[in-house]
Structures are given as C-alpha cells and as structure tokens.
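What follows is part of the complex, with its chains left where they were.
We call the chains A and B, going by the order they appear; numbering starts again at 1 in every chain.
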Amino acid sequence: MRIIVNGHECDREASTLADLLETEGFSPEFVATAVNGEFVPRDARAGTRLNEGDAVEVVSPRQGG
Amino acid sequence: MVRFYDTEVASRFLLGTARYPSPESLAEAVRRSRAEIVTVSLRRESVGGGKVGHAFWDLVKDLGVKVLPNTAGCHTARDAVNTARMAREVFGTSWIKLEVIGDEGTLQPDPFALVEAARELAADGFQVFPYTTEDLVVAERLVAAGCRVLMPWGAPIGTGRGLNNTYGLRLMRRHFPETTLVVDAGIGAPSHAAAAMEMGFDAILLNTAVATASDPPAMAEAFAEAIRAGRRAFEAGLMEETDLAVASTPVFGAPFSPFAG
C-alpha cells in the first residue's frame, strides 16, 4: 500500500498508525503524529487505520526560535 | 516577576535554541542568559529514528527551563493548529508560540490566519503566545480571542535591525497597559533590547543575535544584563529628554566668575 511518510512516498503494509511507528522503528513516546494534516493523539494511534495514499507526519523535538 | 498566563517567572529574557555552533554552546548560552523559558520546535523525525529528537529533548530537559514550543514554518491556520496539538503532546505544555507566516521575504505573520488559529487554540485550552506585528487592530483581535500575551516583532526575524518602528511599539504599549507584551524577533544588539525594556515592554524573545554571535554564551549574558538594565531603568524613572543643555556641575560659585558667590 502506498502511503506518504514525512513527505516520502513509500510502500508499507502497516494497517494502523501504531503498526507503522513500530515497523519503522520510531519510539512512540518521543514522537507526535498526524494523518492527512490532522493530529492523531498517542492513544488513538492503534485505532487509526491507514489507507492508500494517506499522508503521515511523525515529528519530534528540535531547536526553535 | 513577569506573568505569562498563570505562570510567573523572574527572568524577562526568553531565548531561542536554534542556530548555535554546538549543543554545548547552546547549553552554556542558556545558562548564562539565566532564561527560564526557551523556545523549541517540532521537525520530522528520520525513519528508524527518534534519536535526534530524543537527544535534543534530553539536552533541553537537563537545562531545567520551561519550554515554549513554536509553530515555525506554518503558513496556514490549520497547519499551525495541528502542529500546536502535536507540540502539546510531545512537550507536555499548553503554551504555544503561534507563528503563521504570511510572507517569505519578511517572514511577517499572516494576521488573518493568526487570529483564526489563536481563536481555535484558545478554545482548545492552549495558552497562546502569538508572534504578531505592531498592528493594534490585529492585537485587539488576538486579545479578544483569549491571548493574554502578545509578541510584536521588533523587526523581521533574523535581521538584527532592532526596533524598526519605535513609534508603533510605543503606541502598542500605551494601548495595552495590562497585557504581557514581549518584543520578539529582529533584536540584534543588547542596546535594542534595553531600549524596548525602557519603553515598558515586559520581556524580550530572541535567538539569532545570540546564536550567531562570535561567542554565543557571552552574548547571551550581555543580553541578560541589558534586559535587566532596561527594566530597572523603566522602574527607576528615566529623565526627560531636553533640547538645550543644562549644566550638571553647579553654576553658582564657579572660580574666577565676575559675579559674587
């Protein structure tokens, strides 16, 4: 299934957002997530199914001004 | 003490964490700035990752300061709102420095998207620190949206031009005597920061002028001193400027004067 992760188009089988984080090796407690522009809280990741063409954001803390 | 919503801090200097030559330089700059609040951001994590963000987050936590996450780089209210929500979850704070960029050349805020996002975030329980211009009407809308802190620019981000429109800033301070006003962006030298504090602004937020100095930690301390100086001067009551000279040394009794005395 083709999805977009942080702007990269790729082919993944993860059925939920939680699966994706795990298979991609993101540490769930250090990142925040959004799907198709909408924030997905930590506890909703497992219940968030991914579909063809979904755009997923996985972000973590960085320097800022 | 200066108030940011229900929090009071002693330091009137908010420092950014970007563009330092090294993490050590950043850490030392924060220490010498005596800042109690630093700004941070969220960026995409690299696949297989979590490490980069992790390391930075640990560094910041070790500094023992409050964090003010920003929405830097957002160009729409929707992106800003969702970035704010992600920030609240990761950083565990409802504070958000709301930036919605409206023009690439000046990085000036988009007043329309800014007000819209501020409304939505305030309704969602955020404590919003909006990065705005000196426009009084936009500022009124932000206050109406629930903002208790306003952050007008001194000059465009990263320019170091200082206070580009002192007249406008002066009027803004007069117009909002009760709101916490932070001059954010464009400050290039301690004298600029001191001048803003002398006008009665509550605090200063800056990043580039410290991070890109030859010696960032020393520059951080310089700004800290200047901000304290400006505030102290504001409270100590500055003299009135006059047009003609007035002798400081007593005129009466000068030696060799033809007059008795």
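One rule holds for everything that comes next: a contact is a pair of C-beta atoms (placed from the backbone, for glycine too) under 8 Å apart; a residue touches a chain by one contact, two chains touch by 3 or more.
Bear in mind that the values here come from a model prediction, so they are computed numbers and not experimental data.
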Composition of the entire complex, counting every copy that the file contains:
A x4, B x4
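In this text, only the chains that are shown with their structure count from here on.
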Whole-Å distance, C-alpha centre of chain A to that of chain B, is 33
Tell me, which parts of chain A touch chain B in their complex?
5-8, 24-27, 30-34, 37-39, 41-42, 57-65
Note: in the complex, chain B contacts chain A through residues 16-20, 26, 39-45, 47-50, 52-54, 56-57, 60, 69-70, 72, 78-79, 82, 85-87, 89-91, 97, 157, 207-208
